[in-house]
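Notes follow the structure.
Our next item is subunit A:
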Amino acid sequence: MDGLNIPLNHILLVSSLLFAIGMLGLMIRRNIIFILMSLEVMLNAAALAFVAAGAHWGQPDGQVVFMLILTVAAAEVAVGLGLVLQVQKRFKTLDMDDANRMQG
Partner candidate 1 sequence: MVMINLILILLIGGLLAMLSERISDTMPRKVAMVVVLTDLVYLLLCLSGMPEITQLQAPVANDPSTWLMHFKTDWIPAFGISIELALDGISLLMVLLTLILGAIAISASWTDIVVRKGFFEANLLWSLAGVLGVFMALDLMLFFLFWEVMLIPMYFMIAIWGHENRGYAAMKFFIFTQASGLLMLMSILALVAVNQSATGIWTFSYFDLLNTQMTEQAAHWIMLGFFIAFVVKLPGFPFHTWLPDAHTQAPTAGSVILAGILLKTGAYGLIRFAVPLFPEAALDFSSAAMWLGAAGVVYGAVLAFGQTDFKRLIAYSSVSHMGFVLLGIYAWNELALQGAVMQMVAHGFSTAALFMIAGSLQERLHTRDMREMSGLWQQMPRMGAVAMFFVVASLGLPGLGNFVAEFLVLLGLFQVNIWITVVAATGLITGAAYSLLLMQRSFQGQANQKWVDSGLVDFGTREMLTMAVMIVALIFLGIYPQPVLDAAQPVLQSLLNLTTSPTVAIVEVM
Partner candidate 2 sequence: MNATMFSALAPILMLSLTAVVLMIQASIKRDQSVAWVITAVGFLLTLWSASYARDFIQPVTILLEVDHWSLFFTSLILMASLVTLVLSKETFSSEGERKEEYYLLLVLSVLGAVVLIQSSHMVSLLLGMELMGVALYAMIAFPERGQLPLEGAVKYLVLSACASAMLLYGFALIYAATGELSYAGIGARAALAYAENPMLMMAGSAMVLAGIGFKLSVAPFHMWTPDVYEGAPTPVTGFLATVSKSAVFVALSRFYIDGALYQFSGLNTALVVLAIASMLVGNWLALRQKNIKRLLAYSSIAHFGYLLVVLIALTYLEADLVSQSITFYLTAYIVTTLAAFTIVSMVAGEDTAKQNISAFAGLFWSRPLEASALTVAMLSLAGIPLTAGFMAKFFVITVGIQSGLWGLLAVLVIASAIAIYYYLRIIFAMTQSAQSSGNSANWQEKLAAIVLMASILALGSWPQPFIAYAGLL
């Protein structure tokens, strides 16, 4: 398929950047919502990488996995948000550093 053809490494670079951003978000964010968002970013980074790789090898598998990852992410977030509500209810906060009863 003709048209613009971006080398694999560039895309992987981008995706790794995305991944790093997401991870950074996880590390610095205290609010559970943002944490979940950062997770999304990471998962999507992976998805992007898959698509790129699929394109590189000229296989459909990449896209398939991408769909899969979308659903996975959806499931995760669905449960995640459910928990968020509970957190708000039981801890009266969304700050995960405060919602911290167990340690040692």
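In picking the candidates, the idea was that all candidates are chains of the complex that A comes from, given by their letters.
Descriptive notes on the structure:
The rule we apply is simple: a contact is a pair of C-beta atoms (placed from the backbone, for glycine too) under 8 Å apart; a residue touches a chain by one contact, two chains touch by 3 or more; residues count from 1.
Only a predicted model underlies this, so the values are computations on that prediction, with no experimental measurement involved.
Here subunit A is shown alone, and of the candidates 1 or 2 it touches 2 within this complex.
The touching residues of subunit A, counted against candidate 2 in their complex, run 8, 12, 15-16, 19, 22-23, 26, 32, 35-36, 39, 42-43, 45-47, 49-50, 52-54, 56-57, 59, 61-62, 64-65, 68-69, 72, 75-76, 79-80, 82-83, 86-87, 90-91, 96, 99-104.
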